[in-house]
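One structure is given below, encoded as structure tokens.
The complex appears here without one of its protein chains, the remainder shown in place.
Here is chain A:
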């Protein structure tokens, strides 16, 4: 079931209805339909004589003063696409490699966060470290199964774009940005957020 949902997400929900390619910098209209920024800009230029309407539902759009650029970004689509792409990249590599810790034995597990192959002996070490004890591990034999990887990866909390080692913990509605604990104290003090 989950597999089907993920498959249909990657097939049907990450493509722009205008160019029919995976979204490139998607922007969201007030009707909640989304398109690539470039596609929307082109459509806005083409309809200059008339008010801009949503290509999908035709609802009229009042563009912000900054134009298409001022429409909200869709962090959800972008991070979903990044993770589907990550699953694709991981599934392309060799299933069985030498352990990245001891370099001696063949790895039996793969850590999604460290991007490391880990053998049975070193698994304990990896799991004891506070930094890595909550990392998702995948059995090496499943590494070529793209839909399995998509399922695992798309349910993980993403990492912060600025502080790469920190996981995201809230979403700032005002600035439509995901932030980790560090960003929250430094950049977003006092902003409205959702956990």
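Note that a residue touches a chain if its C-beta (ideal position, glycine included) is under 8 Å from a C-beta of that chain, and two chains touch if they have at least 3 such contacts; residues count from 1.
Here is the rule we go by: contacts and distances are computed from a predicted model.
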Item to check | Omitted chain, identified by the protein name its UniProt record gives, among "KLLA0E04027p", "Exosome complex component RRP40", "Ubiquitin-conjugating enzyme E2 N" or "Elongator complex protein 4" | outcome: "Ubiquitin-conjugating enzyme E2 N"
Item to check | Among A:53, A:73, A:100 or A:144, residue touching the chain not depicted | outcome: A:53
Checklist entry - Per the definition of touch given earlier, which of A:24, A:42 or A:147 contacts the omitted chain? => result A:42
Checklist entry - What is the set of chain A residues that contact the non-displayed chain in the whole complex? => result 17-21, 39, 42-43, 45-46, 50, 53, 55-56, 58
